[in-house]
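Removed: one protein chain of the complex. Kept in place: all other protein chains.
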Amino acid sequence: MTEATKATATDKAVSDWWTTSIIRMEPGVIKFRGHPIQDLIGTVSFPQMIWLMLRGDVPSEGQAKLLEAALVASVDHGPQAPSIATARMAITCGVGLNNAMGSAVNVLGDVHGGAGEQLVELFERIDAAGGVSAVPEMLVAFRAEKGKFVPGYGHRFHKDGDPRTPRLLGLVDDLVAQGEISGRFVAIARAIEAELAGRTHGVPMNIDGATAVIFAELGFASPLARGIFCLSRSVGILAHAWEQKQQGGRNKGPMPPSYLWTYRDD
Amino acid sequence: MTEATKATATDKAVSDWWTTSIIRMEPGVIKFRGHPIQDLIGTVSFPQMIWLMLRGDVPSEGQAKLLEAALVASVDHGPQAPSIATARMAITCGVGLNNAMGSAVNVLGDVHGGAGEQLVELFERIDAAGGVSAVPEMLVAFRAEKGKFVPGYGHRFHKDGDPRTPRLLGLVDDLVAQGEISGRFVAIARAIEAELAGRTHGVPMNIDGATAVIFAELGFASPLARGIFCLSRSVGILAHAWEQKQQGGRNKGPMPPSYLWTYRDD
Amino acid sequence: MTEATKATATDKAVSDWWTTSIIRMEPGVIKFRGHPIQDLIGTVSFPQMIWLMLRGDVPSEGQAKLLEAALVASVDHGPQAPSIATARMAITCGVGLNNAMGSAVNVLGDVHGGAGEQLVELFERIDAAGGVSAVPEMLVAFRAEKGKFVPGYGHRFHKDGDPRTPRLLGLVDDLVAQGEISGRFVAIARAIEAELAGRTHGVPMNIDGATAVIFAELGFASPLARGIFCLSRSVGILAHAWEQKQQGGRNKGPMPPSYLWTYRDD
Partner (left out) sequence: MTEATKATATDKAVSDWWTTSIIRMEPGVIKFRGHPIQDLIGTVSFPQMIWLMLRGDVPSEGQAKLLEAALVASVDHGPQAPSIATARMAITCGVGLNNAMGSAVNVLGDVHGGAGEQLVELFERIDAAGGVSAVPEMLVAFRAEKGKFVPGYGHRFHKDGDPRTPRLLGLVDDLVAQGEISGRFVAIARAIEAELAGRTHGVPMNIDGATAVIFAELGFASPLARGIFCLSRSVGILAHAWEQKQQGGRNKGPMPPSYLWTYRDD
């Protein structure tokens, strides 16, 4: 960039093409949502910063702690999760940690990372329809439209209960007791669980359900349930990519090399 | 998965193909690095969890606060950063937040995300060569090998100093004073800055330099300087993707549609 | 992989977990869809191989030529396309060509890469409803559901007609004349164009429309319209990444460095 080039920065439409309320910059100045960065560093927690970046205000300490609990709870579910396996395989292909993270975060799609988003939407619809009393009817409608599987309930591995759920809901209850959140969404979530439990096999609330409660109680838009999950799972993705890097391996496939896939003549 | 399928899980080599020390799971049990998840949720901070996942131990509160400062400081540098522009364009192409994050984190490569990693390596080499006194000689050697540009120093935009650096180094100094970190690496970093300042234009330590100091002082392996930067920048990436989603736009290119690129006949 | 490890490959369920009809392998043997690879190399064209891999049979030369035309036509639309800008920026961030391609192909989502897929679906619905005669009614229904914009028609830049369309449709007409394809879908496509042309501004069929005709006439499932577009655009993505690599540049943002984005206080 020469001075001559600089002098040509004359077209405001170009600057306006990239308009943001998140960050303001001048030489020597960086402000996020109006706060100078030096006032944030060492002062706000990382979860508070995440909230500030996504929403524009700094949350209370209680709100931030609840968000933090959700961030801590979802970091990892082991190498059988496709995102984690992707990261571990990627690193053995000779790419960087950023690339392993890129390929892996990318797969947190509607099925792998979308349950929370879908459940927050359902919570919102039930809330708008009257809350807990609307649960049975709304659930019938939901399943008629989307199928019997309700996102956020049941777990193929932790069949008798997800160990993360009671702890997360306990923290939600504490914050309700402190008057910081309304408790409307955790009540809806429990009413759904009770409704589902009427069936032969109970389908207890899982991690996606419990964190969806947190996101709804804190007022996050539903797509951010997925977005924040991506931030959280990125930690596990990075940790596994790094562990795999240290373990070594080249072109690691999904199965030991002694196995070949099954060919089926169609 | 039928019960019949389950009964076939007989080959230990398959399980061993995916071996990890990060997470242990049984039905109803999830442990990270030996800690039951329910003991971590609501107890450790998100930065402590990141540390635990990457390294296996829980850091002290002081160490975690310093890591947290680095995480807060690097979240974003605005839409002129290619990672942020990538995320904003991606979302207008009709992909999910996870995909916008995937494409964007992916580009945090050697140039965009690698300065910290390279600098931690340089710090380690200087430290092994005797520390501050070895700076002049090691710097000559480094530049002879890699070119005159020293990663972590100078900024094309914040020419008179990066506003994040003094605040971060102040936190480092505090922790040195408390005896939690050695201060060897911040001393090296400042000696490099002094050495570079002898030239016509000073090249003050930038954000990559200051966070590299933090990673080195806390004992992170150099590739994790990039990995943790990816975690931090993912926040800005998500925030910008989300803001763009709310702004709307379809197939947003880098320039306003009134512009066309320059064709040059070769 | 030791012999000991090999001996443990005893669980058929593991092999069956990865079942495919695409490729069969034994030491010294690779067959695709039943054809030994050495019989394909130098014998089938690349478009024939793409067809074979996706569908299981080898297309006629005429069919392959039409697919080839679609592959050639969509390779690139210049640096204002977000996929191309992403690739070019990525390469300046210090990642490999594979990573630049990964980030860029990834953004070929519902808006950037999905028009063909949506249009093939619309063609199929119209065909099932009776073909050309059903166009007016189906178009009203489509727009009532999805909005006035019909994918594959109109172009914000080539307002008076996309130069690729007449050539592609000419090749379609040729193959219809040769009796290799039915011509039902090109007739539907033209009927849609005529219907839309009744409005003040005509909205001529664009590249997505013309290639959707090709995919429909050749019997590709609608999602493969997007998939094959990804294969084609990957060529432009690679070419631009490679050109950018040769041009140099570090951390290239969307605008010249003399520009800063507009900050708007919300």
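Which chain is which? They are A, B and C, in the order written, and residues in each are numbered from 1.
Please note the rule applied: contacts are C-beta pairs under 8 Å (C-beta built on N, C-alpha and C of every residue); 3 or more make two chains touch, one makes a residue touch a chain.
This is a predicted model, so every value here is computed, not measured.
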item	value
Hidden-chain contact residue, picked from the options A:38, A:74 or A:99	A:99
Touching the absent chain when the full complex is considered, from C:150, C:213 or C:255	C:255
Of A:36, A:78 or A:131, the residue in touch with the unshown chain	A:78
Positions on chain C contacted by the hidden chain, ascending	1, 13-14, 16-23, 25, 27-30, 32, 36-38, 40-42, 44-47, 49-50, 53-54, 65, 68-69, 71-73, 75-80, 85, 88, 96-99, 101-110, 113-114, 156-161, 163-164, 166-168, 170-171, 223-224, 226-228, 230-231, 234-236, 238-243, 245, 247, 255-256, 258-259
On chain A, residues whose C-beta touches the chain left out of the figure	5, 8-14, 78-83, 85-86, 89-90, 92-95, 99, 102-104, 106-114, 156-157, 250-255, 257, 259-261
Contact footprint on chain B, counting only the chain that is left out	1, 5-9, 12, 14-21, 23-25, 34, 56, 95-96, 98-99, 102-103, 106, 254-266
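Methods note: only the chains that are shown with their structure count from here on.
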item	value
Chains touching both chain B and chain C	A
Copies chain A and chain B touch via same or different residues, half shared test	same
Leading chain pair when contacts are tallied as C-beta pairs	A-B
Centroid spacing, where centroids are CA-atom means, of chain A and chain C in whole angstrom	31
Whole-Å gap between the CA centroids of chain A and chain B	20
Multi-partner residues of chain A (each touching 2 or more other chains)	1, 14, 16-21, 23, 25, 96, 98-99, 102-103, 106, 255-256, 258-259
